[in-house]
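Note that one protein chain of the assembly has been removed; the remaining protein chains are unaltered in position.
Coming up: chain A.
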Amino acid sequence: MSHHYRINGSMLQQFNEKPVSIIGTVTKIHPSGNIIDLETSDKQHIVVRLSEHVDVNAGSIIEVLGNVDNRNQIVCDTIVTFEPEQTANFDMDMYNQAVMLFQHYPQDYLVNL
């Protein structure tokens, strides 16, 4: 497992060209199936580009692993999907606070394993 930094929408710029992990809700799937709009944990909207068509449902929560390109979009290499039961009680706001904490205390939250 490589070292993906957990971030939210506002942090995209900071992590330009770095491998990141973003959790969010799928808001729109482009007709081509290769581009999805994601609402991140801090209510930002970002664009995720997939290399191939992936089956995700609008409104579902997914985790995107990929790199930030210089257009502030994510080039995704892996998508993690969840069963609805698994995400039913997911506290997105708390996840967002956790993500901000990771940035605030990088020495305490290890990324490289």
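Here is the rule we go by: a contact is a pair of C-beta atoms (placed from the backbone, for glycine too) under 8 Å apart; a residue touches a chain by one contact, two chains touch by 3 or more; residues count from 1.
Note that in this section contacts and distances are computed from a predicted model.
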For the chain that's not shown, choose its UniProt protein name out of "Chloride channel protein", "AP complex subunit sigma", "Replication protein A subunit" or "Succinate dehydrogenase [ubiquinone] cytochrome b small subunit". "Replication protein A subunit"
If the hidden chain were put back, which residues of chain A would touch it? 10-11, 13-14, 42-44, 72, 89, 91, 94-95, 97-98, 100-101, 103-104
